[in-house]
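One chain of protein is taken out of this complex; the other chains stay put.
Moving on to subunit A:
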Amino acid sequence: MITRSDTVRSDAPPGARPAAPTATPPAGPTGPATGTAVAAALARVRDTADEVFAALADVRAATTGRARAVRRGGRGLVSSDLAALRPLLFGRLGAIIAGIGFIAAPGLLADAPWYLEWWQESPSGAPVQLLRDLDPSSSAFYDYTHWDWYTGPATGAERTICGPYVDYLCTDDYSLTLSVPVTLDGVFLGVAAADVFVRRFQAAVVPALREIPVPAFLVNAQGRVVASNTARWIAGSVYRGTEGFAVRRVPGLPLSLVEGTGR
């Protein structure tokens, strides 16, 4: 959960040639069978991402609830107040989410200028919190306000998807980070975010992509491939508008599906 690469926003156009979102399954360029498979793949992608965003909505609600209660008590929020989130966070780990938590805006907490209430899966099954004491002056890596999973929500994006990217700080793996803003009475408190290993996201969506009878792959708004049904466009490569493909927006998500048109 450390990237600054590839933030995409639901309010941004998906790449250079956006396709209008469609309410009904469109007839694909190669016929109705393709159209049905494409509609099913879009639904699968949306369901997979929605599962993560639903968890983030819970984290957001719990965080604002805690912040409001503390504020009513007449004192400032401190890092230990966020420990109340743990049962919720632990319950959302596993399945598709490898790491989840709340990232405080610098200065939000009275006792720690930088803080992550951030928990990750571990092989033993017990969640672990690896990064506790963050101080950008002691490490070149810890200023999280530059990372796009933070800047996206901080500048108003409702749903941000970062990556795929190599997460060399938290998971040591090829990951996606999904994030949403946390605000209280219009004031930005920080970010609720979750890490998803690319391989798990792929396990969830590639079977549906494989049903599409033409080359098809999912890209983020900048064109980075997230998942694919063909070895020629594999996760990590970049679709830069090559001809012979149609781009269609995944409704409600900062992702697009790119399909070969056979032309």
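Methods note: a residue touches a chain if its C-beta (ideal position, glycine included) is under 8 Å from a C-beta of that chain, and two chains touch if they have at least 3 such contacts; residues count from 1.
The rule is short, and it goes like this: contacts and distances are computed from a predicted model.
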I want to check something: the complex is missing a chain, and I'd like its UniProt protein name from "FadR/GntR family transcriptional regulator", "Branched-chain amino acid transport system permease protein", "Thiol-disulfide oxidoreductase" or "Acyl carrier protein". "FadR/GntR family transcriptional regulator"
Write down which of A:165, A:217 or A:233 is the residue touching the left-out chain. A:165
Among A:106, A:213, A:236 or A:252, exactly one should touch the missing chain; which is it? A:236
Answer key for A:80, A:122, A:155 or A:242 versus the chain not shown reads A:122
Hidden partner sits against subunit A at residues 3-7, 122-126, 128-135, 138-142, 146, 148, 164-166, 168-169, 172-174, 222-224, 235-238
